[in-house]
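Below is one structure; the comments refer to it alone.
All protein chains of the complex are present and in place, except for one that has been dropped.
A and B are the chain letters, set down in written order, and residue numbers restart from 1 in every chain.
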Amino acid sequence: MKYRRTTLIIFLAPVLLFYFVIFLAPTVNTFLLSFFHATKFVDGNNTFVGLRNYLELFKSPLFKKSVSNVFLLWIIGGFFTFFFSFMFIFLLRSGIKGKSFFRSIIYLPNLIPVVAATTMWTQYIYHPKHGFFIKFFSTIGLDSLAAIQWTGTTMIFWSMMIAITWGSIGWFVIILYAGIDRIPNELFESATLDGAGKFRQFTSITMPLLRDVIRICITMFTIITLNHFAYPKLFTSVNVVRETYVPAVYMYELAFGMSNGASGGKILLGKGSAVGVLILIIIITFSVLINKIFDKFDKVEY
Amino acid sequence: MNENSLHAVIQSPAKLQFLKGRFNSDNIVHTISYVIFGIWFLFLVGGLGWVLIASLSTTREIFSDTLMNTGLHFENYTKVLFGKNLIRYFFNSIMYVFLPILLLIFLASPASYVLSRGVFRGRNFILMLFVAAMAIPAVMLMIPIFINLSKVNLVNTTSGLVIIYIGISIPFSVFFLTGFFRSLPVTLEEAALIDGAGEVQTFWKIMFPLAQPGIITICIFNFVSLWNDYFWALIFVNTENRKTLMLGVENILRTMRYTGNWASLFAATMVLFLPTFILYLFLSEKIIAGVTAGSIKG
Partner (left out) sequence: MKYRLLMLQILFVVSISLFANGQNEVTQDENVTLTWWSMWLEDEAQADVVRSAVSAYEDDNPDVTVDVQFKGREVRNMIIAALEAGEEIDITDMDPAVATLNYSDYFLPLDEYLTDDILGILPNSLVYQDLTPQGKVLAIPTAPYIVAVFYNKDHFKEAGISSEPETWDEFLDVCEKLKSIGKYPITFDSDAYTDVLLGYGMQRAVGYEGFHDAMNDKTGESWKDSRVLAMAEAFETLWDDGNWDPNTPQYLFPAGQQELALGNVTMYVNGSWFPSEVLPVTGTDFNWGTFSFPMIPEGVSNNHGLMMGTNGSVIVAKSLNPSEAFELISYTISEDIQKEYVEKVGGLPVHVDVNPQGPLVDASKLVVASDFGMGWAAGLYDAGELAGNVFIPTFRDLVLGTISAEDFVLKMADGTAEFYSTTE
């Protein structure tokens, strides 16, 4: 639809104003900062270093490790998050009783403050002595599962991923569900009359019509995953260990000069800003790719 | 024998029909559902239940796995609840959260509307701006925003924090609502415009009410994230009488970590958690109502 110019201005101006103050100006500030060696937060005696910060990042083993960590979280964590989200939605819509109760309990983990959740996982569920897992698996005789060192070096990354996934599923279920309820029931009814089973209906009706919502969800998931900060920082609450290192933590340590951090306590605001810019670029690239993939499918009108 | 076998043949299809009625695919799916949800529920009870029980125990009991040996320790909660000024923090939080959400509705909806079906130059660019905004980590924005707001004397003011809260909620809200508006058909507006209604009028009178389910969902998400905010409140309202509940309780929480008072730490997190939980319980009913109404109309 084409709108009149005044309409556009009235509707968009306020939002864009906020955007400028809160996002655009500071981001441009940070973007410019990434080309400097900056040890102060405000324009001090910052030396222009061109692309040096970026080159250092590309060569840094720790930065590369953090990116690979977050990428694994995105691919594997993403797969499981969406797999379970879709599965739960399918089950919720299959006509069982107590739908709203089940939906609430699926969303509940998302509401738990991260500090409580991480403590619950590391000090209770995964605990080697009195933990939920070790007690449960031992009791039902699954000794091989009981023997897993969840918070040991090899498993800690996956344990954190499990914790994150558990907390995220509910959020996506809610969003996807709001999208599903917009689909008219007639479509499902006529499909049932035609003899299609619940599963067939799900794949042929529900999923395609949810395309836009799914696209939103995947984009949101990308953004959240690449920006993960709280979970890694709180999972190992004193220092972030190499196995669970993520770019946002790297950026924080550089920008604020954390004493036990990657810069050995020095404030490297320019390099930290560069990390932020790179995170942003990765997200935008993924968003564009996701959009292109989704645009390939025809838009379905109902 | 012939008759019997004939009987048997006639009867068996009926039996099979009966059995099919019992074990059709629907029932299998239902059983699986109950099992899976049951497992999830048990795990939730186990985990969250542990946090709850831990909050009513002593620190020693938590780590020696002797929970509940000495009964319920409500003093963990009284320490948190009757700490200074928590009532005041509570009302501060209410104000800091409801005001932005209210204003946000009227700012974000029109913008999302035109972005969802408008055809104009720069539309995709603007959309990309909002996506990009969500990707920006808060730490990057903090210092420049602090400096700018200081220059106009808005630090440690209600309005300052309200502006920030609105600002940081806009990208996701616009993004989400744009997608939501996209799923609404254009036929209604086209009809209204043909009838001579103005564009602005069409929006507020027709499309805006239709967007209720999406708007309610956004309100809930924004409430949860603003209510739980610690980062921005810490920087912008860190004086005694302006603190938010999250700030007040988080401070208690951190103190407890340094003094090793884990039981009270859990009590404090439960206090933080309860408002969002209760609100969700109440509002989820509204969602169902709103969403159902929407699908009937659509």
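The rule is simple: a contact is a pair of C-beta atoms (placed from the backbone, for glycine too) under 8 Å apart; a residue touches a chain by one contact, two chains touch by 3 or more.
Note that the structure is predicted; figures quoted are calculated from it, not measured.
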Among A:Phe35, A:Tyr126, A:Phe221 or A:Phe286, the residue in touch with the chain that has been omitted: A:Tyr126
Chain not shown: contacting residue from B:Ile206, B:Leu234 or B:Leu279: B:Leu234
Residues belonging to chain A that touch the chain removed from view: 6-7, 9-10, 13-14, 17, 39-42, 44, 56, 59-63, 65, 122-123, 126-129, 149-153, 235-243, 245, 256-257, 259-267
Residue ranges of chain B at the interface with the undisplayed chain: 58-60, 63-64, 83-84, 103, 106-107, 142-143, 146-147, 150-160, 162-163, 198-201, 234-235, 238-239, 251-252, 254-255, 258-263
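Just so it is clear, only the chains that are shown with their structure count from here on.
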Complex interface listing, chain B residues touching chain A: 25-26, 29-30, 32-34, 36-37, 40-41, 44, 46-48, 50-51, 54, 62-63, 65, 107-108, 110-111, 113-115, 117-120, 126, 128-137, 139-141, 143-145, 147-148, 163-164, 166-168, 170-172, 174-176, 179, 182-183, 185-186, 189-190, 199-200, 203, 213-214, 217, 224, 228, 253, 262, 265-266, 269-270, 272-273, 276-277, 280-281, 284-285, 287-288, 291-292, 294-295, 298
Touch list for chain A against partner chain B, complex: 1-4, 7-8, 10-12, 14-16, 18-19, 21-27, 29-30, 41-42, 87-88, 91-92, 94-96, 100, 102-109, 111-113, 115-116, 119-121, 123-125, 129-130, 132, 174-175, 178-179, 181-185, 197-199, 212-213, 215-216, 219-220, 223, 226-227, 229, 248, 251-252, 255-256, 273, 276, 279-280, 283-284, 287, 301
